[in-house]
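Taken from a larger complex, these chains appear in their original positions, while the remainder are omitted.
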Amino acid sequence: MKKEINIALIGTRFMGRAHTNAWIDVTGFYDLPIQPVLKAACDIDPALEESFARRHGWESFETSWEKVVSRDDIDVVDICTSNASHHPIALAAASAGKHILCEKPLAMSGDQAREMAEAADHAGVVNMTAFNYRRVPAVQYAKQMIGEGKLGRIYHFNAVYLQDFFADPGFLWLWRCDREIAGSGAHGDMNAHIVDLARYLVGEFASVSGAMETFTRERPKPDGSMGRVTVDDATYFMARFDNGALGSFNATRCASGRKNHMRIEIYGSKGSLVFNLERLNELEYFSASDAPGEQGFRNIIVTEKEHPYIRKWWPPGHIIGWEHTFIHEIGDFLTAIASNQKVTPDFEDGYRCQQVLDAVIQSAREGQWQQIPAN
Amino acid sequence: MKKEINIALIGTRFMGRAHTNAWIDVTGFYDLPIQPVLKAACDIDPALEESFARRHGWESFETSWEKVVSRDDIDVVDICTSNASHHPIALAAASAGKHILCEKPLAMSGDQAREMAEAADHAGVVNMTAFNYRRVPAVQYAKQMIGEGKLGRIYHFNAVYLQDFFADPGFLWLWRCDREIAGSGAHGDMNAHIVDLARYLVGEFASVSGAMETFTRERPKPDGSMGRVTVDDATYFMARFDNGALGSFNATRCASGRKNHMRIEIYGSKGSLVFNLERLNELEYFSASDAPGEQGFRNIIVTEKEHPYIRKWWPPGHIIGWEHTFIHEIGDFLTAIASNQKVTPDFEDGYRCQQVLDAVIQSAREGQWQQIPAN
Amino acid sequence: MKKEINIALIGTRFMGRAHTNAWIDVTGFYDLPIQPVLKAACDIDPALEESFARRHGWESFETSWEKVVSRDDIDVVDICTSNASHHPIALAAASAGKHILCEKPLAMSGDQAREMAEAADHAGVVNMTAFNYRRVPAVQYAKQMIGEGKLGRIYHFNAVYLQDFFADPGFLWLWRCDREIAGSGAHGDMNAHIVDLARYLVGEFASVSGAMETFTRERPKPDGSMGRVTVDDATYFMARFDNGALGSFNATRCASGRKNHMRIEIYGSKGSLVFNLERLNELEYFSASDAPGEQGFRNIIVTEKEHPYIRKWWPPGHIIGWEHTFIHEIGDFLTAIASNQKVTPDFEDGYRCQQVLDAVIQSAREGQWQQIPAN
């Protein structure tokens, strides 16, 4: 009988559902020495006990995160709440000695994030920031190829993250429009992902120059009044990396027709890679070492046994979906707990990402490039 | 407390794993009035008790399908064995009054398939042939669009199903090369799918003209001897449909670079549709009703709330994978059981598909077109 | 001063315009030892003297092809008339000792085509059938790669040629609907091209099985009456090649949304190629020799100096168009005349293509496979 490890999920909306699915499926597809138990789910809305917690098999339900975090029978706290509450929950969980998985962006600011990283470190708990796109097989394979020198010297990391749900000015005001609740707009939600991937694939940022824009400053509310929009619709920035690469980052919620279009293009002296989240089973690769006349971007379907994570799944060409990134994330998180090792991206990575995001905001405000502090 | 319904899985390899995953996940994503219980898994290899059945949560394990089928505590038999055994297991299950889900192709011949359909019908059990691709959201949406007349009169249904694992003549002999065990090669495995989709999307077949080929007639065995290949590497055929459409079907295991490339192109008087299984979240649609100058194939990302099954899953642009087709299939199968209704594709559909496959074989043998019997 | 060679163009519509453009541009881009002179254009419609011949610089204009062919100052006859007149014009031109370039399909039947090939051979004139797609750089590069063994053994040649101008049943009747004038429909017009490319890239045909269909048997005329359609809207066929490959050919004018979509997929034991005329500067190539995990179809932009014909044109990525195939064709034709050598595809190739087309028609009529006579 495997050792059991008890999980508490805090926040049961979109991310809570995705994580729950992963907590359930990880058992069948990972050879884990420990067995996760869906011990407690928590949401401030009591209606979710029935519609969410029971349905998915969570053994108990709470409406107070403070109570969950302090329960003795909980080993792991999985934070899927809105951004503003990550900081207090994570500090409490670390203080209670729980391992912590926290959704991104880790915090509302770099200062908060550093405090969380220090708390987790001090408590000696396994901690992870849920930048799940590191665990897309194609992305991890890209990391491997870059590490093997397949791209040579990296010249450019160009990333866009495009969505369109705010393209229509008549789209109703919602809580995401309010900075006090949401923390930020496109920047914190979408640039957080591509900043993390840039750090993962290319390395640390040296400096940034940003521009933030809110195209629609008021949106209608159901009662006919207008609500103010205090977050960014779009944040663009340029970046220089420590290794000399030059980068471009565009995040927007106003790109009509783009649903979840995170596209990354990496250009190096020996080769190039292109990845698009809407086709997450594919990776385009150009090799300058191919025979002259036969060179071209090749479209690798990343479902071969040579590719990361794929042996857990299906035969070649049988594609996996977005949700599988969470299964990989949670599988690796559990593996780290079982062996009492660190796992990345951890809270430190969450903090470093936040530093970059903060510098972009400051740069946009001041109209000047900002340096990223070295660590 | 929901009524429980007890499932037995027979065959625990590739398809058994995919079905198991679906039996587990269906609970969280479907609002079902009944609760499936993973009661028994069955495989002739006893080692799979530990490595498969326990790991995935099956409550018991058997090595005899006869025993499983006769157990009183089983309500549903899910047949995931190799093709040759579908017929006896299904007949026994029907006789025992179990609901039956059976993998495709339903049988080794049209005669077998008809017998199975009649047995299930006579027993009054819910029966389904696991043509899971009917439940790709894009495919089901295509069906809906055709039904609404968006394509006008259908002129052409062109389908290819291309894989490449036999392209290399040095690839080792395996059981799939032996007709006695495998039943058939590319034809039964791959044409079965596209024949079913043609019937689903366009209608019944009128006549066919086929060509079958085995490019590599001997393959090396590990012991250095050569094994004979008695199945087809490729089967191509043309078809006429009852509604006058002209079709082309190419299935092969020798298309280097194609992994699971099932591509369907449907051309009508008012519009066209293109679908490719390797990009199963996308559907290309051409409408002749678009403004002149603005016409073109549009790439619909089939992850909107308007699309079939998608409300169960994630926001737009967050793609699902191949395995989700089984969750949809099993969700609909359970819904049919709960409401005591028929579900399609049923055994009758499996039989009609088999008739077409049989006619292609006969046509290839005789070098002439073959009529498909009307029913 | 270069030796001049005098050209006569017969037929000044679509093909006549394309050839004229090539006769003009070839001088600037080919290093030719002879100088073509646009001596005479010919069309039965006298209005074209002003609107076509003078405008494009043809020195004289005739309305009788018999007169042009017999003029002493003509060295080359370029036949761009409708299909039914190719045969008499070519025989007269050969008899008069003129070099001949003739549009495809070469003739109305294999018998006519053989007669033309024999006449040209007997007269000792340089003769060419204008299968211009052999001179798309990507196609010629594909030929070269196949010749070098990059694809290994060829298993499959699958080609479609899809257009849509007859998809709308309300599209008006025109002369192309009448077999007496047009010779044939999709088959002669479109299958002629892909049959020629199959012979060029894979080799000779062994046998074929065809199906021809006219979906709309009557079309409205401007006066309100209905005109009968006596040609095929679509002709599909399967083929076996002398080298054992299995092929599929679909030509139709009823594929809504497809404008000039000639797509060829060639699958071999070591690699595969895909070409689409609508993207004629691109060639997709899969190599089974690429490192495992890094394999995929690569999209070669065929505009590098290593590629056929490209040194005559522009830097990498500056694409050429459909009309350039005629410049290549006429450049190679002139080069052959200057050096008094044969050039392919010649009338013999036109004849061999016609044999295959004829066999498809007979097969469709009889519902059986037809052998292609060996030569």
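A, B and C are the chain letters, set down in written order, and residue numbers restart from 1 in every chain.
Assume a residue touches a chain if its C-beta (ideal position, glycine included) is under 8 Å from a C-beta of that chain, and two chains touch if they have at least 3 such contacts.
Every value quoted in this text rests on a predicted model; they were computed, and no experiment measured them.
Asks: So 3 chains are in place, but how many copies does the full assembly in this file really have?
Replies: 4
To be clear about the criterion, only the chains that are shown with their structure count from here on.
Asks: What chain is the most remote from subunit B, judged by the mean position of CA atoms in each chain?
Replies: It is C whose centre lies farthest from that of subunit B.
Asks: With chain centres taken as the means of their Cα atoms, state the distance from subunit A to subunit C in Å.
Replies: Measuring from centre to centre gives 54 Å for this pair.
Asks: Report the inter-centroid distance (CA atoms only) between subunit B and subunit C in whole Å.
Replies: 41
Asks: How many Å are there between the centre of subunit A and the centre of subunit B, using C-alpha atoms for each centre?
Replies: 35
Asks: Which residues belonging to subunit B are in contact with no fewer than two other chains?
Replies: Residues 258 of subunit B touch two or more partner chains.
Asks: Any idea which subunit A residues touch subunit C in the complex?
Replies: 141, 145, 284-287, 290, 292-301, 304, 306-307
Asks: Which positions of subunit C touch subunit B when the two form their complex?
Replies: So the residues of subunit C touching subunit B come out as 151, 153, 155-156, 158, 160, 162, 164, 167-169, 209, 211, 213, 215, 233-234, 236-238, 240, 244, 246, 248, 250, 252, 254-258, 265, 267-272, 286, 288, 295-297, 367-369.
Asks: For the complex, give me every residue of subunit A touching subunit B.
Replies: Within the complex, subunit A touches subunit B at residues 14, 18, 20-21, 24-25, 27-28, 55-57, 163, 165, 258-261, 277-281, 301, 303, 313-324.
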